[in-house]
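Only a single protein chain was left out; the remaining protein chains are all shown in position.
Chain IDs A, B and C follow the sequence of writing; residue 1 opens each chain.
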Amino acid sequence: VNGTVNIAVIGATGYTGQELLKILARHPTATVTAVMTARPNHTPPPPALPVDAPVDPLDLDRLDDVDGVFLCTPHGAAAPLVQAAMQKGIKIVDLSADFRLQDQAAYQQTYGQEHPAPELLAQAVYGLTEHYRAEIRSAQLVANPGCYPTCILLGLKPLLDHNLVAPDATIVADCKSGVSGAGKQPGDRNVYGAVAQNFLAYGVGSHRHGPEIRQQAGTDRIVFVPHLLPMFRGMLATIYVSLAAGSTADDARSCLREVYANADFVRVYDRGQPEVNRVQHTNYADLAVADAGVEGQVVLTAAIDNLGKGAAGQAMQNMNLMLGLDEEAGLS
Amino acid sequence: VNGTVNIAVIGATGYTGQELLKILARHPTATVTAVMTARPNHTPPPPALPVDAPVDPLDLDRLDDVDGVFLCTPHGAAAPLVQAAMQKGIKIVDLSADFRLQDQAAYQQTYGQEHPAPELLAQAVYGLTEHYRAEIRSAQLVANPGCYPTCILLGLKPLLDHNLVAPDATIVADCKSGVSGAGKQPGDRNVYGAVAQNFLAYGVGSHRHGPEIRQQAGTDRIVFVPHLLPMFRGMLATIYVSLAAGSTADDARSCLREVYANADFVRVYDRGQPEVNRVQHTNYADLAVADAGVEGQVVLTAAIDNLGKGAAGQAMQNMNLMLGLDEEAGLS
Amino acid sequence: VNGTVNIAVIGATGYTGQELLKILARHPTATVTAVMTARPNHTPPPPALPVDAPVDPLDLDRLDDVDGVFLCTPHGAAAPLVQAAMQKGIKIVDLSADFRLQDQAAYQQTYGQEHPAPELLAQAVYGLTEHYRAEIRSAQLVANPGCYPTCILLGLKPLLDHNLVAPDATIVADCKSGVSGAGKQPGDRNVYGAVAQNFLAYGVGSHRHGPEIRQQAGTDRIVFVPHLLPMFRGMLATIYVSLAAGSTADDARSCLREVYANADFVRVYDRGQPEVNRVQHTNYADLAVADAGVEGQVVLTAAIDNLGKGAAGQAMQNMNLMLGLDEEAGLS
Partner (left out) sequence: VNGTVNIAVIGATGYTGQELLKILARHPTATVTAVMTARPNHTPPPPALPVDAPVDPLDLDRLDDVDGVFLCTPHGAAAPLVQAAMQKGIKIVDLSADFRLQDQAAYQQTYGQEHPAPELLAQAVYGLTEHYRAEIRSAQLVANPGCYPTCILLGLKPLLDHNLVAPDATIVADCKSGVSGAGKQPGDRNVYGAVAQNFLAYGVGSHRHGPEIRQQAGTDRIVFVPHLLPMFRGMLATIYVSLAAGSTADDARSCLREVYANADFVRVYDRGQPEVNRVQHTNYADLAVADAGVEGQVVLTAAIDNLGKGAAGQAMQNMNLMLGLDEEAGLS
């Protein structure tokens, strides 16, 4: 790609869409030519959007001159937009859940509806950037991972891939997220009085990111419990792993260091613990491995910004790769 | 005990001491006759303490006419006060860590100093009220449990006692606490900018409550990781348990219901999840068991107020029992 | 009244109604015999209400055996309930705005609708307890003041009544409230992401409490601006007063001390400033007067809990007086 690229954003009124617009406003070579929403009257636009483009009603013709489109729509709503964009030959990063599960039946079971475009599933590349960089570069459609799967898999996948985890052992992923993950629409769950000075687990045993995590990890023995933190953005996963015989916490740490040696957005700690406020408003993922104090057990912690690396940041990384741009453009 | 009882509080300037004074102010038959601190100039007293008694420098003679004394002093400092009070025949609830570990060597290893009064260890009763009620009633010295051990053990101990947990399986206790657990003394860890909109694990594999939890649970295979919540008070433990063969989540829930059938301060949920804001400013412990979505695994959640049931509330419960009063006095 | 009194609460699902139930649960001589809501399906009841009475649909027959009823309904909805209760001869504390403004036209202008029961306006006593104690004792209908008027008037009214304020000078009342004042219904204004780490003025020049404040203060020259604090409960008013010629900050402070000498719930500071966390979960109002650093100007600060002294607490105080009970019952 020579010079600048033209970018459209669909679904710009939510937290993720707005975060993406902020990133695009700092991007050196991307021009936002269309910002559209399928719910134009949903929320009055804030007085000063980070980019100058107005938020318009959805108009697929406006995709004709764009190089890439981000879809920040709810699950189920992305598929027809993907189909339209595929036909126009545009690069697509879909931030919804529609193309994350490769299996049609799993989608139906998890999201309670038939998959709206099963014929496209095979073409979708799972956008966990650091692990599928080559596939993403040549993809036309990237399914941007969920925030929880991103956080867990960045830490866990290298250990699984390198056989550092005891086979058949149960893995526990105890995750805590800021409330922005629940979206902008006011409700009983994100009203201030229900969030501030409160904490709870939710979706125990049934959260929709569970199947996505297990699919990507390649094992069904992952217990995943999300919790709601009394804060706005950022996420921490505490992952409890039984090591394979003969492996140590140092081995696990070394593995992460090697896997991410060239990954600018993943920082592996030598000592100390990740803190959410070190990754907020960034695209970083911070990882640490510590001895659990119990024979053969390690504690793997991972912190990301759920709106950054967990959504808009990773989406930008993926689009950069798909368009042949510098992977870090707009993100550092 | 006929009529009212006289109570002394030593170490009244911290969060726990102040919470205790609030409880005592509502107590129908307890009179606070002495509020003392070993650090009288440490913090200027707030303009309106919940009880009228002034905060005085430490004076052991003032224990002569009291029936019970609460020690809210730092670990290591409680032992000489306990010795003095024992000699006076006073009932003692020690909220410090000095008498929680029954083993002298474990104390030294955990707290980095020789135990200051090993000869008293055998007399100390562990004050997990609902589980040691009879022993507490006849004790002169009760070691009030740590907040994390209270939260974890109330949920876990019944399942262990009734053989519902798979033998030799690792148990994970992922705990999250409000920052009041770190005390009132300002430092890098509890300054507002380090807590608000932040979240992190700490003391991974090395927290001092680990040995206490394992001693009381009777197993070394408990991984315990505490985290710091961006809120003031309250705590949630998410406990991951492999069930014994043939046992189910329903069995675990029924077990808790039976064990706590007559425990007014423990509420076992049929459905839904405990939330910290339902137990704040109370002496309640809320428990739930849910299927983990992975064969043979359950998720046990427990919420308490770390300053309430996790400290001052349980201390009051214990003192009530020791003095022959209504267990709930001052607490409901 | 001999023995216990029977109390009904209508509109029990909001923050104010729940606070009132907590107070009533601690009340030594009040029995809650009916908890009703006109919106029974509005919000699922929390798992553990502070009192045992179920929340039932509205049924006016259940008022037959009660001595007093609290109305926690929205403005406009209280009037028919007041009419029904008046006919039954029951004591009524109306926490809505329906009877706060004595003037029918002012009501219509402020609330955008005709007054639903103008014939009752003359019987309503304004429930600023410390200032209208005698009238409240003999009233059948008390209009419980708004939270902002309570906070401002407790500080300002004594200075106006004792001619310590410069005639014709503009008085500024800059007020800041926790978000619970906006109610429990989720919306764009009280969703967590709009409140936490944010602050703003609202209703500048147009807030509905403005006419109520000016009516009670007896002057039109009060500029009142409310702000939304990133916290749940509690309120502070900073009131800027030009003193009458010859008067000093000490005079103003002495005036407050004398006026509130026998008022157990009003604390006048000698030095230092009120803090909202000293009045949260209480019925206290904390007041201070400080020199403004500009000739003839003083700064009067007042802190209350908007759900306590600003709503449910003062309502309880008023009901206690109306029923001949101890004014402090349930509140200390």
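Note that in this section a residue touches a chain if its C-beta (ideal position, glycine included) is under 8 Å from a C-beta of that chain, and two chains touch if they have at least 3 such contacts.
Please read all numbers here as calculations on a predicted model, not as lab measurements.
Enquirer: Which residue from B:Val179, B:Leu200 or B:Ala302 sits in contact with the chain not drawn here?
Expert: Here the residue in touch with the unshown chain is B:Val179.
Enquirer: Pick from C:Pro158, C:Pro274 or C:Gly330: which residue touches the chain that isn't shown?
Expert: Once the missing chain is taken into account, the touching residue is C:Pro274.
Enquirer: Considering the complete complex, identify which of C:Ala8, C:Val191 or C:Leu229 is in touch with the unshown chain.
Expert: Residue touching the absent chain, from the options given: C:Leu229.
Enquirer: Quick one: say which of C:Thr13, C:Thr73, C:Asn190 or C:Ser242 touches the chain that got left out.
Expert: That would be C:Ser242, which touches the missing chain.
Enquirer: Given the full complex, what residues of chain B touch the hidden partner chain?
Expert: 15, 43, 179-180, 184, 186-188, 190-197, 231-232
Enquirer: At which residues does chain C meet the chain that is not included here?
Expert: On the side of chain C, residues 170, 172, 174, 176, 178, 194, 196-202, 204-206, 210, 220-225, 227, 229-234, 236, 238, 240, 242, 273-277, 280, 290-294, 297, 299, 301, 303 touch the unshown chain.
Following the convention adopted for this analysis, only the chains that are shown with their structure count from here on.
Enquirer: On C-alpha atoms alone, could you tell me the rotation angle mapping chain A onto chain B? Nearest 5 degrees is fine.
Expert: 180
Enquirer: Would you mind working out whether chain A and chain C touch using mostly the same residue numbers, over half shared, or mostly different ones?
Expert: same
Enquirer: Roughly how far is chain B from chain C, going centre to centre by Cα mean, in whole Å?
Expert: Distance between chain centres: 38 Å.
Enquirer: I'd like to verify one number: the distance from the centre of chain A to the centre of chain B, where each centre is the average of its C-alpha atoms, in whole angstrom.
Expert: Distance between chain centres, rounded to whole Å: 39 Å.
Enquirer: For chain A versus chain C, what separation do you get between their C-alpha means, in angstrom?
Expert: Here the centre of chain C sits 47 Å away from the centre of chain A.
Enquirer: By the touch rule stated above, which residues of chain C touch at least two different other chains?
Expert: Each of 196-197 in chain C touches at least two other chains.
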